[in-house]
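Okay, structure first, notes after.
Note that this complex is displayed minus one protein chain, with the remaining chains in position.
Should a chain be cited, it is by its letter among A, B and C, assigned in written order, with residues numbered from 1 in that chain.
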Amino acid sequence: MNTFASASNSNAPLRPDAWYRRVLGDGTTIIVAILAVLTVIFAATQSDALSASVLTDILNNSLPLALAAAGGTLVVLTRGFDLSVAGVVSLTNVLVAVHGGDGPLGALEGAAIAVAAGALVGAINGYLVAYWNLQSIALTLATMIVCSGVTLLILDAPGGNVSDFMTYTMTDRLGKIVPVALVVAVCVYLLWRALRRTDWGVGLYATGADETAAVLAGVPVKRVKLIAYILAGVCYGLAGFMLTALTSTGTPNAGEPYLLLVFAAIALGGTSFAGGRGGVAGSMLGALTLTLLQKVLFSTGVSSFYTGIFQGVVMIAAVVVAVFFARVSTRGEVHA
Amino acid sequence: MADALATSTAASGAGAPKILDIQGIAKSYGATVAVRRVSFDIEPGEIHALLGENGAGKSTIVKVLSGIVIPDTGTLTLDGRDYAPADPMAARAAGVSTAFQELSLLPNLSVAENLMLPRQAKGKAGLVSVAQSEARAASMLSEYGLGHIHPGVYVRSLSLAEKQRIEIMRAVARQPRLLVLDEPTAALSDPTWLFDILERITAAGTGVLYISHRLSEVRRLCRRGTVLRNGESIETVSLAGIADAGIFKMMVGSAARDTQATRSTAKQTRPEAFGVTNLSGGTVADITLSVGKGEIVGVAGLEGQGQRDLFRMLAGLTPVRGGQIRIDGKTVNLSSPAEAARAGIGFVPEERKTEGVFLGLRTDSNMTLPILGRLGRFGVVNGAREKAAVDQQAGRVDLASRYLKLKIGALSGGNQQKALIGRVLMSGARHLVLFDPTRGVDVGTKAVIYDVIRDFVAQGGSALVYSTELAELIHLVDRCVVIYHGTVAGEASGPDLSEPRLVALAAGHGVSDS
Amino acid sequence: MKFRTSLKTCAFALATVAMLAGSAVQSQAQTPPKKYKIYLSMSYSGNGYQTETSNLIKALAATPPYDKLVDLKTVISGTDVQAQAAAYQSMVSAGADAIITFPISSTGLNRAIHEACEKHVLVYTYSATVTEPCARTVSYITAGFAPNTAQWLVNKLNGKGNVFIDRGVAGNSVDKMNYDGAMSVFRKYPAIKIVAEYYGMWNSQTTQQETAKALAAHPDVDAIFGENGEDGIVAAMLASGQKKLVPVTGENTNGFRLALANADLRKRGLDGISSGDPINVSGYAFKLMMEELTGKRKVAVHNIEYPLPWVPADKVKVCTGDTFVNGCNAFPSTKVPDSFNTEVFDPVLTPELSLNSALHGTPTPGATIQPLPANVVKAAPDVPGVNCQHCQAPADLFKLTKVSATVHP
Partner (left out) sequence: MTQAPLTGGRPADTRSGDTASGLFARLDRDVRTAIALFAISVALIAASRVLGPNFGSLAQMKAILVISSFLMVVAFGQQMVILLGGLDLSVASMMTLGGVLAFKWIGGPDSNVVWGVPAILAITAALGACSGIGVSLVKIPPFIMTLAMGVILYGVTLGFTQGTPTGQPSAALSALFGSTAAGVPVLYLMVAAIAAGCFLQMRTSFGRKLYALGTNPTAAYVAGLPVHRLTIATYAISGASAGLAGILMLGYVRGVTLTLGQSYLLPSVAAVVIGGTSIVGGRGIYLGAAAGAILLTTLSTIVSSLGIAEGWRTIIYGAVIFVALVLLRDDLALLIRRSRSSSRKQP
């Protein structure tokens, strides 16, 4: 359709896209589909696949990555890259392991420490990127290195002691039904929904889509970015915290694997690296997918040597499908 | 100059406190001066026109008023109080709101969200309430006669016209003291919608700064107007007392005179160089035109009538929907700029900075880009030959050689344009397709560009030129095609080729109304 | 029919086992007539060491009678802890009888291992250890590699000189333990100066680069304390172009041993000790695990120590054949790459193995599983963070076993 066509019948009512278009346009759909397929295969190839314990294990294993990916998504939405995730996860992991106390209160204290540390690093990143116009990818690389240095100062070998409350209760099932991991994930998601429904949330998408227009529309772009990086840091902190509970130890280089996995999860989740499109839910599901994929590859007996190939192919496939659907759903838009 | 100021101050001398009073605003970016000295004022309830060619400084004034750009010198007062907004929000708070030409809407947000930016309607728990936002948006939309747009629609799926309406409505709905409208009707086929709104708010005493290329609109709405030229306010005139020609003369200034070079008025028929038949695509509905060898054909039209897509189809940028393009007699299919270039088309885009030059590269590198292959063997560029080629071309477009070694971003718009045209000529194009080649360049450069185009066709080339400046077209081209609503509204040549005639055609009615 | 044959084979298998083991007749009667489902879990760090250890296990599992008795599956998880934990969990749900593994983290896998134990899955770790008490760890780590080699260096230097320390991976517990062990000795001698300390990541390539850098800054170095990848140290010294070579201690790469055996390098001053991590620990762990699994041995201790290899330069002897016969302990460079870890078999612990076992995981023709000596199991001392969670390391953890201090500070 072109300007004149629409101008001529300009009083034809304009309603929101049909539901199927919106569904297709939303990257989350693809990841849900992939997840469903994997689950089916998994259930078919492993007898106790859907048993409570197995599911809990999967959730526990994927939660730290899911949290980290959630944080990374916020930065990607602003068209940035945050490599500091690896450093922050390691840092908070050892912080919690060394300074976390016993019992629920101790765990709470540990969480507080982790969140604070993450927020601090995030604030540094955010300030320098938003107000000094430093290249996000390069800056956060430096931050990551410094963080891992600080980590080694705190703990130069795996250790620290993690309370039984964290080790067992935090990774158990509430009332033997709901995995704690699931609860945490849902809480984070709800928190995101809430944030999404603030001026910052709207501004975040505005900034990512078109910074110039956002400024013209009065969005405080710099502050939006700063907050995005801070919240990202907080998420990394939580990831480090949950990782501590999962591994019941502080490991100085525990975060390293997350550096690239996080971006894999985000990509799987259908968040666009061009900014302004996507969301936290997709990334968290993306993280779950990566974990489940390992399980499926095991249960289907794929020679372990080749697991990497499958992971890579799935990543590419997901993005390609997302790109394709995005085109379909946005076809016929007027590009002014 | 002095008298220009005198008149403006005289005009602002008596009467009620001005809504806006601008005195001696100047602003420059590095080497490029955007605005030299601009002064004018707006009275309560007045719709004040800001007239001038592209690049005369209008958009800079808009940015200053909306707090995006802080002027280097000069003073602004709003309702008699000093007015120096640090950012868009400050401007808005002070009671100035703007509908921008490059619309400030976010495609990935809903209409409601866009309307509410940067502060959405809050429901319980202080969270954004989609329902409330959409409700408010809906009432707003219906109040301004856009009830047919559902507030939940994503802006990216709106037509350009709808977007423009939303942009305007958002500015108006903030009930500002001063409303700034930058080319508000560019995409509106029927501006009466806007005019009604303006009547309403001016009745309430709001001041409006109105920027438009459409003189007929300006005359209908505005009592006074200020003419800008090359970043200076030439004069603030009462529009009733001056004819279009007079205004154009002020806008174009000396350029009109000293480049009033002889035009090949001889109307012999020439063999076709390139042309299109029943071409449609983008906003072009159905256009047929032909350019002869050694001929300069002009294209005129109000903004958004399809001329842009016509040129971009010839450049291989906009996909062709129907009809055919002929070049040198052969029907061609231009699916990419590369193909267009191979076919002999030399395209100068309208957006110099984003689509034309490579700001990061040196001027000479910019110019030789398309012919690097020819400048050496085995893909290795022969420095000497490159220098020779550049110097020769620089002479042709009259570009001082001291600029050649600088990054092109450091050059003034005029010199950038010279380099760009130089590049296009270098590429060995046989047919020039120039979209507003003199946009925002100074008078001297204009003269140069005219000459370059003329001897290009004199050497057997052909050129299709679009310009927003009728005066320019009139003295440059052999004949001029006027586009309206994506079709050819008419053609003028020889004695027929006059501003009133073009204005009339462009406004969509056969007979002149001035 | 099928059942019958399998029964027959098992009977035969057990018969042989019984014969070889010469153990009580009841034990075989009790053992269930089935193939043991055993998983080998490696966390791929990518150096040859990983493959060689797994090859030994594969070879043993294919050596009669285990070939009839064992269904071995190898699983490689990435270098992150979650991946390996997830792998353990998958193995348990896949009905594993036992898991033999090289754990990537000494503490991070405890949960998964604990779950496995609760499901009565036998978990053995080789070379690297875990602090989860229900697992059996078989390792040389506690055998005093670092203090002994360090002391040897000190003796060699008569208590004074500039020393490099080539460490493993930053933030790793074994690295820390080796470092502490070495420093426990060096600190005693004020005249010993640690002029450079770098991380060779336990692979020849990084070690060579880091050593080359250090050598450039300190050509006046008098000795180098090395860990795995030490052949890189020698390579770096040779590449640096200095005439004079210095004593080097390291682990068991073939390149290193050949260098020590090389006469003119010795003349140029090269000397050293080849000690540390033996590939064979995996073979030993596997045999031990099988004996416990088949009920032929009750293993009481959790942490089992593998005897520390100790090959001084003058004891290096290049083998002519494919086994360690008449005291040879290195292979010609035509047979194995420099980075090959030589300490692949032990005449007492794993006589079944040969070079091809280590290189290709193939059993030695004609070999059958020999039982381990009855009293072979040696308990390892507690080391917090290495093989136990909340425990005290013995005061004499770093005691000297192979050498004694000949010089006094």
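Everything below uses one rule, namely that a residue touches a chain if its C-beta (ideal position, glycine included) is under 8 Å from a C-beta of that chain, and two chains touch if they have at least 3 such contacts.
Because the structure is predicted, anything quoted here is derived from the model rather than measured.
Novice: Report, in label order, the displayed chains that the undisplayed chain touches.
Specialist: Among the chains that are shown, those touched by the missing chain are A, B, C.
Novice: Have a look at C:Q84, C:T294 or C:S339 and name the one touching the chain we're not showing.
Specialist: With C:Q84, C:T294 or C:S339 as choices, the missing chain is touched by C:S339.
Novice: Give the residue, chosen from B:L372, B:A388 or B:A458, that touches the chain omitted from the document.
Specialist: Of all options in B:L372, B:A388 or B:A458, contact with the hidden chain holds for B:L372.
Novice: Which listed residue, C:N203, C:N252, C:T294 or C:Q389, touches the chain dropped from view?
Specialist: C:N203
Novice: Pick from C:K119, C:R187 or C:K213: which residue touches the chain that isn't shown?
Specialist: Answer from the full complex: C:K213 touches the omitted chain.
Novice: Which listed residue, C:C134, C:V195, C:V299 or C:V377, touches the chain dropped from view?
Specialist: Of these options, the touching residue for the absent chain is C:V195.
Novice: Residue-wise, where is chain A in contact with the chain that is not depicted?
Specialist: Interface residues of chain A facing the absent chain: 81, 83, 132-135, 137-139, 141-146, 148-154, 156, 210-212, 215, 260, 263-264, 267, 272-274, 303, 305-313, 315-316, 319-320, 323.
Novice: Residue-wise, where is chain C in contact with the chain that is not depicted?
Specialist: The missing chain touches chain C at positions 44-48, 50-52, 54, 76, 170, 194-199, 201, 203-206, 208-210, 212-220, 232, 235, 238-241, 337-339.
Novice: Mind listing the chain B residues that contact the chain we can't see here?
Specialist: Counting only chain B, the missing chain is touched by 29-32, 34, 63, 68-70, 72, 86, 102, 315, 317, 336-342, 347, 349, 353-361, 365, 368-370, 372-373, 375-376, 379-381, 383, 402, 405-407, 409-410, 423, 427.
By our rule, only the chains that are shown with their structure count from here on.
Novice: Please categorise the chain-chain contact pattern as a line, ring, star, complete graph or other.
Specialist: line
Novice: Starting from the mean Cα coordinates of chain A and chain C, work out the distance between those two points in Å.
Specialist: 39
Novice: How big is the gap, in whole Å, between where the Cα atoms of chain B centre and where those of chain C centre?
Specialist: Averaging C-alpha atoms per chain gives centres 76 Å apart.
Novice: Two or more other chains in contact with one residue: find those residues in chain A.
Specialist: None at all.
Novice: Show me the residue ranges of chain A that touch chain C in the complex, using the header's touch definition.
Specialist: These residues of chain A touch chain C: 46-49, 54, 57-58, 61-62, 64-65, 151-152, 155-159, 161, 167, 171, 246-249, 251-254, 256-257, 261, 291, 294-295, 298-299, 304-305, 307.
Novice: Using the touch definition up top, name the residues of chain C that touch chain A in the complex.
Specialist: 74-83, 85-87, 89-90, 93-94, 105-111, 169-173, 175-177, 384-385, 389-390
Novice: Under the stated contact criterion, what part of chain B meets chain A in this complex?
Specialist: Listed in rising order, the residues are 66, 68, 88-89, 92, 98, 100, 102-110, 113-114, 116-120, 125-130, 148-150, 152-154, 156-163, 187-190, 282-283, 285, 304, 306, 485-486.
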